[in-house]
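Here the complex is missing one protein chain, while the rest keep their positions.
Chain lettering (A and B) follows the sequence in which the chains are written, and residue indices restart at 1 in each chain.
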Amino acid sequence: MSTTAIETKVALDQALDLNTAPRKQSSVEVTDYDNRQTVGKITVDNPKMTCRGVNVYYGEKHAIKNVGLDIGANEVIAFIGPSGCGKSTFLRCLNRMNDTIPICRVTGQLRLDHDDIYDKSIDVVQLRARVGMVFQKPNPFPKSIYENVAYGPRIHGMVNTKAELDDLVRESLERAGLIKEVEKRMDEPGTSLSGGQQQRLCIARAIAVNPEVILMDEPCSALDPIATAKIEELIDELRENYTIIIVTHSMQQAARVSQRTAYFHLGDLIEVGETDQIFTNPKHKLTEDYITGRFG
Amino acid sequence: MNKPTASPPTKIPSRDIKTIVNAGLARRHAAERRFRWYGLIAITLGLTFVVLMFANIIGKGYPAFWQTYIQVPVTFDAAVIDPQGNRDPQAIETADYAALVRAGMRQLFPNVQGRLELRALYGLVSSDAAHELQDRVLQNPALIGASQEVWLLASASVDTLVKGNIDRALDESERPIKDNQLEWVDKLQAAGKIEKQFNTILFTSGDSREPEQAGIRGALMGSFFTLLVTFLLSFPIGVATAVYLEEFAPKNRWTDLIEVNINNLAAVPSIVFGLLGLAVFINFFGLPRSAPLVGGLVLSLMTLPVIIIAGRAALTSVPPSIREAALGMGASKLQMVGHHVLPLAMPGMLTGSIIGMARALGESAPLLMIGMVAFIVDVPKGFMDPSTVLPVQIYLWSDLPERAFVERTSAAIMVLLAFMILMNGLAILLRKRFERRW
Partner (left out) sequence: MQSFLLLTLLLLSIGGYYMGRKRAFAVAGGHIRNLHSLPSFYGSYTALWCGLPALIVFALWATLQPSVIIDLVVAGMPPELRNLPPDRLNLIVNDLKNLVGGNIVSSTPDPAMLEAANHYRNLRVIGNASLWVVVMTLAIGGIAHAWRTISPTLRARNRVEKIVNLFLIFSSTVAIFTTLGIVLSVVFESILFFRQVPITEFLFGLHWSPQTALRADQVGSSGAFGAVPLFAGTLLISGIAMLVAVPIGLMSALYLSEYATPKFRAVAKPALEILAGIPTVVYGFFAALTVAPLIRELGAALGLHVASESALAAGLVMGIMIIPFVSSLSDDVINAVPQAMRDGSYALGATKSETITRVLLPAALPGIVGSILLAVSRAIGETMIVVMAAGLSANLTANPLAAVTTVTVQIVTLLTGDQEFDSPKTLAAFALGLVLFVVTLILNIIALRVVRKYREQYE
């Protein structure tokens, strides 16, 4: 694995220091980690998105603190961490979904390829077409299955004829692994599907626009294990064409689907690295505590 | 691990999503702006209507709060008032005070001759002027024989003229005021003998055929009695129903029926309640027409659903833990409701009731059915006296063509709106003051 990026040495040293230093208290006190800089390598060779010095505020609340992270092309990266750690917030910055919250303020630099996504010249409509998103709870529109998938291509004017649209819808459903189940019932409402099917429909809806990046915000948290397995399989297949960022509560899931993992804690990006390394040999005490189930 | 980007497969558009989206952006943003404008226009229209209506009514109505008076030299001629000279109160009361007014007017314009001319001259003051003089003499018999400059109520047409609502350029036959009268009014104005004073008549007298003598006192009292009946009936019954349905009623079909009933009653057109009042209260029970009692009965049936619905909402907002606490202390269910739940829910119930009463105050259609639409001069003194209410008075006056009545109608509307604003303001205040989050 070649690397040209800056190693956050200081942070690493500090963290290692902390890790080896004799512990004064038996339990982990969050306040012990005042100066939390990211441990691990935040950069990649072939970045799709680069974030530097990202801060997010909800009114007075400082929700994301100075986070820097690269997301590589065609990789699956998982964001993990305890509830309220800011992983979803950070995810929602990546396609500016936070714009819909009036009190939310984002500073720092976020780039998609070479475009600064918070720049005035960037149109949020275009950005979101390029960075798709799948939500925690399946949210199909109260329309037919066909119309659900056709929605994105229609609003963006991606197709010119009905035949093209039909092909596109089928193609997207096929990629989402749903086509066999819904082939005969394209005109039924999307809400008539089971939870797992609905979520795959939402994924099909997202990929119909052919985005470059797909954000997934705990896509399996409302699903049963079998549906979850199907989605995970799907994520693995989609990696071929898309960059996928997945927020998950389940460490097993992160381990199964992602190549890299980022651990967030109270708005800080604590550690980022190869998924194997994070789960087998975490460098930061907080990561270790979380992985080993001491809190979270 | 970092593979090169795989080319997108077959049918999904090979063109880069960025360019595709870019192509349509301008059109889509224009549509977005248009849509936003439609919304803004809609809401502006709505708000404009509010402003227009208020401006229109206030603009028409505010002059009605002033009334024109003419200063007339009146000689309280003993020969007219008390020809026998024995100060008999009966005689003084029935004396011909109009003659004094006429004499006073002649004194103002000594040169006016001829029956028609004189009648036009007398027409400048209201027929109420004689009553005014009568009152003065009855209050102070010492006036008899004296002379005084008295401000007498001008007739409605003079009032309209002075307020600038008669086009002087019109042909004489087309305006309510004749050329010679015009001339006299101008002279009086030049001499400072015409003055606009605050219109107390509007608030102190009942209805009248003469606009300058018509007031809303009768309607106000009618509204007061009607609303009193409404409140006395609908509040206790409404609160009791809400309490029963929320706290005591078993969950069964009967209760469901009551609930469905209440919801439907809330949406029955008000005029149907009027039909009910006419058929049941007047024809079946033989209660008198035009009585505030009947009006109150009808309006309380209309207001009940509002109070019940608000009351139930207020009761459900009281957390069950309070009920459990009271029952746990050994209170009976009724004590629990009476001591704990009801006091906590009372502000909400009162708020709902006040809003319901405000609606009842503005209601007129059902009252037309039960005869509260008559021309009633006397100010009602009780629940059985024939009377009308403020909105119906507005309806009655709005039919009259005289400019002075249009003015008074608008003024009556202003009074009505003021009451409604007051009541709604009170409700909001109550809600703000006692609002509690559990």
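Convention: a residue touches a chain if its C-beta (ideal position, glycine included) is under 8 Å from a C-beta of that chain, and two chains touch if they have at least 3 such contacts.
All values derive from a computational prediction rather than experimental measurement.
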Residue among B:308, B:326, B:379 or B:404 touching the omitted chain: B:308
Residue among A:111, A:137 or A:170 that touches the chain left out of view: A:137
Option touching the unshown chain, where B:226, B:364 or B:387 are the choices: B:364
Residue numbers in subunit B that touch the chain omitted from display: 21, 28-29, 31-32, 34-36, 38-43, 45-47, 49-50, 53, 56-57, 236-238, 240-241, 243-245, 248-249, 257-258, 261-265, 267-276, 278-280, 283-286, 301, 304-305, 308, 332, 334, 358, 361-365, 368-369, 371, 373, 382, 391-392, 394-395, 398, 406, 409-410, 413, 416-417, 420, 424
Hidden partner interface residues of subunit A, rising order: 95, 97, 100, 102, 124-129, 132-133, 135, 137, 139-143, 151-152, 155-156, 202, 205-206, 209, 215
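The working rule: only the chains that are shown with their structure count from here on.
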Chain centre separation in whole Å, for subunit B relative to subunit A (CA means): 62
Complex interface listing, subunit B residues touching subunit A: 1-6, 8-13, 17-18, 20-25, 28-29
Of all residues in subunit A, those that touch subunit B in their complex: 1, 44-46, 72-75, 123, 125-126, 129-130, 155-159, 167-168, 171-172, 207-212, 240-241, 259
